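This structure is in C-alpha cells; I'll ask about it shortly.
For this view, one protein chain was removed and the others were kept in their places.
Moving on, here comes subunit A:
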Amino acid sequence: MLCTARRIVPQQLRGRLTQATTSPVAFFSPAALRRLASTLAILEQREGKLNNGSLSAISAAKKIGGPIHGFIAGNSIKAVAEEAATADGLEKIVAVDNAAYEKGLPENFAPLLVENIKKGGYTHVIVGHTAFGKNLLPRVAALLDSQQISDITSIESENTFVRPIYAGNAVATVESSDPIKFITIRGTAFAPAELGKGSAPVEDGVDPKAEAIAEWVSEDLAKSDRPDLATAGRVVAGGRGLKSKDEFDQIMQPLADTLGAAIGASRAAVDSGYADNSLQVGQTGKVVAPQLYMAVGISGAIQHLAGMKDSKVIAAINKDPDAPIFQVADVGLVGDLFEKVPELTEQLKK
C-alpha cells in the first residue's frame, strides 16, 4: 500500500491546498488520510511444524499492499515463529504461545484472533482455504460483523476479489464494503512466500484466554512419504475405472512413484472405498493445480473438474472415447487402463 499511499497523498495535498482553510498539519495526520491497508496473514502450524502451504497467505497479502504481519499460535511455537519470520515480505510475526491453541479449535482461536485483529487495526485478514481456515475464519468474521470472501483466486484491488462459484463453472468478481476484509485464499492460486529471505521480529500477541467449549479428542491422519496432494508438482488420480482398492494401489502407486507424484482420486473412487477420503480431488475435496495431472479411469464429472482444471498439463487415460475428461485433457489416450498404465510406468522408468 505504500505505493498507493504515495499516489494518494499528492492528490489529497492538491485537494487540500486549494481549500486554504485546512492547516498544513491536518492532512499529514493519520485521520486525514484514507485508512491504509494492513494485513494479517494467518499461518498454520502443527506440533512446531509450519504448514508451508499457509505461506501463500503472505503472497496474497503482498498483492493488497501495505504492511503484512504473520500470525501464529500454538504450543511452544518459538522455533516455528522464528522460521516463519524469515518469510519474504513480512514486517513482523505476532505469536501467541499457549497449548490451548495447538489444535486450532475455533471456539477459542476465534476470540484470540478477534483480540489481535482489533489490537493491530488490520484492514485485511487472510488465511488459506484449508480445513483449518474454513473452520476458523467465518467464525471470526461473524464476531466482527463482516461478510467473508471465500476461496479467492485473484486480488483485483484492496476491496475487489475474484472467486469461483458453482464448482468453478462461473467466476464472480466481488467488491467488499466491509471495513475489515476476511478472505480465504485458494492455495494453488498464490505461490507460497519464500522462507529464508526475511528477518521479521517476533512479537507476543494478546491472549484473551477464552474458554475452550470444545475439546480435541484425537486424529487419524494418513501417513505418506509422497508429496502433499494440494501442493504437489505432479498428481496421478484414479477413478471408478480402477475397480477395487487392491487394483487402485497396484496400478496407481508404481505410476506415482515413477513420476514422484502425489496420488489423488475421484469422488467415485473414494465413495467405493478404493482410496482414502483425504485424496479426493474436486469441489468437495481438494483443489489442485499441478504441472501435470494424470487422470486414470476418471470420466471427468463437473464436480471433479472443479478440483483440477487449472492444472498446467492434463493427461487422461480412459477406455471411453467420449468421456468428458478428454474435452479438457491436453493429451488423451483411449484404452484399457489395466494395460496402458503399467506400460506407461515401464516407459517412464527408462
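We adopt the following convention: a residue touches a chain if its C-beta (ideal position, glycine included) is under 8 Å from a C-beta of that chain, and two chains touch if they have at least 3 such contacts; residues count from 1.
FYI, contacts and distances are computed from a predicted model.
What name does the UniProt record list for the absent chain among "Tetratricopeptide repeat protein 4", "NADH-ubiquinone oxidoreductase chain 5", "3-methyl-2-oxobutanoate dehydrogenase (2-methylpropanoyl-transferring)" or "Probable electron transfer flavoprotein subunit beta"?
Not shown, but named in UniProt as "Probable electron transfer flavoprotein subunit beta".
Which one touches the absent chain: A:39, A:130 or A:188?
Candidates A:39, A:130 or A:188; residue touching the omitted chain: A:130.
Among A:65, A:89, A:120 or A:164, which residue is in contact with the omitted chain in the full complex?
Considering the complete complex, A:164 is the one touching the chain left out.
One chain is left out of this view; which of A:79, A:99 or A:313 touches it in the full complex?
A:313
What does the interface between subunit A and the hidden chain look like in terms of residue numbers?
Listed in rising order, the touching residues are 103, 105-107, 110, 130-132, 134-143, 145-151, 160, 163-178, 213-222, 230, 234, 259, 267, 271, 276-278, 283-284, 286, 291-292, 302-303, 309, 312-315, 317, 321, 326-335, 340, 343-344, 347-348.
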